[in-house]
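Every protein chain but one is kept in place in this view of the complex.
For chain A:
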Amino acid sequence: MSGRFAELRVDRVRRAFGSHVALNDMDLTIKGGEFVALLGPSGCGKSTALNCLAGLLPLTGGRISLDGRRIDHLPPEKRGFGMVFQNYALFPHMSVRRNVGFGLTMRKVGKAELNRRVDEALRMVRLTEHAHKFPAQLSGGQQQRVAIARAIVLEPPLVLMDEPLSNLDAALRLEMRTEIRRLHQSLGLTTVYVTHDQEEALALADRLVVLRDGEVQQVGSPEEVYAHPANRYVAGFMGYRTMLPVTVTSWAGEHATAAVDGLTLTGVNRDRLTGGPAVAAIRPEDFAVTEQDGENTIRAEVEIVEYHGREQAVQARLPGGEPLHLRTTSRLAPGDAVRLRVPVERVLIFGADS
């Protein structure tokens, strides 16, 4: 089963381990050629979702269909989806060349074509010189590229990648990230990519799926998820580090005003709140240090300063003790009293229990 497809539908897919539901009624439609990232913290069910797609884990509910044809009862070898495992899972007793050619050998592809395609795949991941080596003789990054070559040489309709970059150092990670994106574009592969790194997901994916405790929280383009997180959990995951507990005092249209420690903050009323306890989520880079009091300006005392080159990462506290996180190019020192202004559109107000 190879070649392109128009649509892969995941319909209320569920997987439980005993009484623990690792994946709860997941709905997702993946279009051919798309790059989808599954994002979430450790233990949220990302690998479970991927293994269900690959056929390595039987479902406990729901269905998966490819262009209308139901495939969730097929074993992995009949689905023919490529998979890049988190620990690579290279065959230690085979050379790089035989590892990459394994899938073609299983499909009884002729020798000449096999060699041509393996050479092509090795060239694509820039491992031609290492073809005769064994996995134990390769560095982590090289092993990872073998794992990718082994999956894509079959030109599978769907490639599943389970945190393939998590074992690499920062520099190699960036390099491989670009490489994965390049392969995806040049081969027109449909890819589902699992990661717990929001930056990686934003950089790579056409669409993000944010998971939490087995539940899908939000599906959307990187811009949507980054700028309009669906709830405070997704906001926290997308880098809204400051989460101030506030009380909504007035509301009008899209906006709401909330009080915290005798200060007032106006922001986007994401949950259509009409009073009551809420949370104001703000990104570190949206605070600006200012000299005058004004709209949406709060006073705080600098507590911790981290040096980050051009910028500083600062932790400050409101008079009542609530922590704030900001990044600024102004030079601040612990103990400084500062005024901070936030644009109204950059304050997201969520219900306290959403």
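Here, contacts are C-beta pairs under 8 Å (C-beta built on N, C-alpha and C of every residue); 3 or more make two chains touch, one makes a residue touch a chain; residues count from 1.
Just so we're on the same page, contacts and distances are computed from a predicted model.
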Not-shown chain resolves in UniProt (candidates "ABC transporter permease", "dihydrouracil dehydrogenase (NAD(+))", "Electron transfer flavoprotein alpha subunit" or "Quinol oxidase subunit 4") to "ABC transporter permease"
Contacting the left-out chain in the complete assembly, out of A:M83, A:M176 or A:A300: A:M83
Among A:G103, A:P157 or A:P284, which residue is in contact with the omitted chain in the full complex? A:G103
Hidden partner sits against chain A at residues 54-56, 75-77, 79-83, 85, 87, 89-93, 102-103, 106-107, 134, 136, 150-151, 154
